[in-house]
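Below: the structure, in structure tokens.
Every protein chain but one is kept in place in this view of the complex.
Right after this comes chain A.
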Amino acid sequence: MASLSEEVLLVVKKVRQRKQDGTLYLMAERIAWGPEGKDRFTVSHLYSDIRCQKISPDGKAKIQLQLVLHTGDSTTFHFANESTALKDRDAAKELLQQLLPKFKKKANKELEEKNRMLQEDPVLFQLYKDLVVSQVISAEEFWANRLGGMNNGEPATCNKQEVGISGAFLADIRPQTDGCNGLRYNLTADIIESIFRTYPAVKQKYSENVPHNLTEKEFWTRFFQSHYFHRDRINTGSQDIFSECAKQDEKGLKSLVTQGVKNPLVDLLSLEDKTLDEGYGISKALPSTSNANKSVKESSNSAIIKRFNHHSAMVLAAGSRKGDVPTDQASETSSTDGNSRDSDFFQPPLKKVKLQEAIEYEDLQRENTPKTVALNLKKSDRYAHGPVPLQSQQYTTSQDIINSVGYIQQEMANYKPNLTRVLSSTTATSAIAALSPGGVLMQPVGQQSIHQMVPNDIQGELKHLYIAAGELLRHFWSCFPVNTPFLEEKVTKMKTNLERFQLTKLRPFQEKIQRQYLSANLTGHLEDMFQSAYNKFHIWQTRRMMRKT
């Protein structure tokens, strides 16, 4: 068989595809099928291309497995071996189930990341459209620089918040009547995960018993049947595998209660079911709910309350527990499920923290301003005049000053406002003439700024051109100095890209603005940039020729 250098994980004979007999091979990275008697594979799919697999329902005559690819195509394999068809199909399905998730994440992640980047940044999207869609540069070159951070950043992106457990997950498994005196429980993977995270004892039982003693289905059936699950926890004897769990839970609950709450300001023991008077609650004197007075015959109320408290404690513990912590390892934080030790060591600091929190207010503290360094200036008079150019100052002699002051004092002493003679009509008209359009003070219209003369869509196109050209030129100039053959190739490629860009994008734009009679030279600078790039390339090329000869 061709290219069997890959490791083959599973071979299934007598598998039909499109009505042809053949053999199915599952390799390390792909799944392939070849017709019987032939040497090569006609069908081969990488696991990363497969989106999901489907199997035909159990009751059907044909035992089939279907692979759906990302592109939407699907391939169906029919397991035709009379005796072992179901087993084969299931084996193939199991293997695929394990392998697919590994490959799926990698491929999807890259595509997802790219899509996300394009969606978030419209400028990038526009650049992508300009350069890649119009085939000026290839997609790999485009993504080469941008995805650099992505593969290294995987740990950073995996900092998603962990989803907590819903407190009602057990209640969500609503049993449905099966019609004939039975109950159906619908278990999804989420619910199973919640049960395992909340009750590690159950998980332990599961790993012990499945798949050695019981199948999954049987395990869950037993679980729901056991009175562990149900309200009344009456021990039915040790046949039930969950009776141990019940005992463990009791133990945990006890230790949880003895631990108490670490907060010195909270006193749980002072809470009791007290009755005020008749009519304000139960008047009968019931035994109090503190564990010190637990009677052997438990009333059903206290059992439910106990179950309820325990369940809440487990849910909270599962939320704060990160990953799998085996119960004999010491946990750092104070335990909330009662089954781990060492929490007593941390009691004093926690108490102190709580007390301090209660007596101090953060915003009443003195502000900690960062220490600053004073500025030492040697010539601070430079700041007095600032960065202003030296201007020739008019020098007035003291005699001038005295004269002027005397003059003005005389003048102002006799000042009387004469508002009817402020302006003569000739001066007024000359001033108005100067201020009217075309006058001395009104600048000629031709000096309007360029952005008022060029229409907005042309401005937008010019901006896109600049961005795209800038990208290409950046790739081009980053190749220098040309040290490796890879860079040589890249430089030549970039030069052809630049020429192509100039031809396909720049020239039509220039023609367009010429047609619209815009006299402004909008593309001069772009042309200059391209020209200097070509010059540099030419110089480099001649130098290379000279070196070779």
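Simple rule for what comes next: contacts are C-beta pairs under 8 Å (C-beta built on N, C-alpha and C of every residue); 3 or more make two chains touch, one makes a residue touch a chain; residues count from 1.
Please note the rule applied: contacts and distances are computed from a predicted model.
Candidate names were "ATP synthase subunit a", "Sterol regulatory element-binding protein cleavage-activating protein", "Ribosome biogenesis protein NSA2 homolog" or "General transcription factor IIH subunit 3", and the UniProt protein name of the unshown chain is "General transcription factor IIH subunit 3". Only one residue in the set A:C52, A:L435 or A:M453 touches the chain that does not appear here, and it is A:L435.
The chain that is not drawn here is touched, among residues A:K60, A:R366, A:H385 or A:R547, by A:H385. Note on the undisplayed chain: of the listed residues A:Q356, A:T372 or A:S398, the one touching it is A:S398. Considering the whole complex, the residue from A:A61, A:L375 or A:M546 that touches the absent chain is A:L375. Even with one chain removed from view, chain A keeps its contact list with that chain: residues 375-380, 382-391, 393-394, 396, 398, 400-401, 403-409, 411-413, 415-419, 421-424, 427-428, 430-432, 434-435, 437, 440-443.
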